[in-house]
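What follows is a short report on a single structure.
All protein chains of the complex are present and in place, except for one that has been dropped.
Moving on to chain A:
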C-alpha cells in the first residue's frame, strides 16, 4: 500500500514510517548536492546562516537537467547519497528530518538518524523523467551560480519514494539483500 505524507515532517509522521514502505510525498522539499553541501557547511563553520530552513524539512540529493520552455523542470532523479555522508550529521543536528537519494549510507549517518529521528528515502535512480512529473513548482533559492547544483525549493505532488532506512536503523539495503542472496 502506498501512503501519502505531507511536509514538513513531524515526529508523529516519522515514528510511523518503516523501512520498506512505499510513500508519496506532497509539499515542499529542498535540493542540494555535493557543491551546495560543501558551501552550506563552510557557511556554518563561519557562523553564517544557511539558505535551507532545516527544521522538519527534507533534502533531495538531486541536480536536474534544464527545463524547456513548457516544462517546470527537466529530468530529476536522485544522485548517490554517500557523497553527502560527511555533511549529513551536522544538518541533522540542526533539525533536518528527511533525506532523499539513492544507495547505502555510512554508519555515522545511520547513527545520527537514530539519534535525531530522521528518515532516509530512496527515489528510483535513473527514473528522472518519471520523477519530474511529480514536481509542480521550482524556485532557485540560493547558490544560483552553481547551475544544476544550486539549492532549489521544489513543490512536489505525490513524489514516489521508498523508506530505505528508518529512524530505528532498519536498513532495507541489508534486510532485503540477505533474503535473495544465494552465493
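Note that in this section a residue touches a chain if its C-beta (ideal position, glycine included) is under 8 Å from a C-beta of that chain, and two chains touch if they have at least 3 such contacts; residues count from 1.
What we mean here is this: contacts and distances are computed from a predicted model.
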"ABC transporter substrate-binding protein", "NADH-quinone oxidoreductase subunit D", "Fumarate hydratase subunit alpha" or "Phenol hydroxylase P2 protein" - which is the UniProt name of the missing chain: "Fumarate hydratase subunit alpha"
Of A:41, A:54 or A:67, the one touching the omitted chain in the full complex: A:67
Touch with the omitted chain, as defined above, among A:41, A:54, A:94 or A:130: A:130
Those residues of chain A which, in the complete complex, touch the missing chain: 20, 22, 35, 62-68, 71, 74-77, 79-80, 82, 102-104, 122, 124-130, 132-133, 146-148, 160, 162, 164, 172-173, 175-183
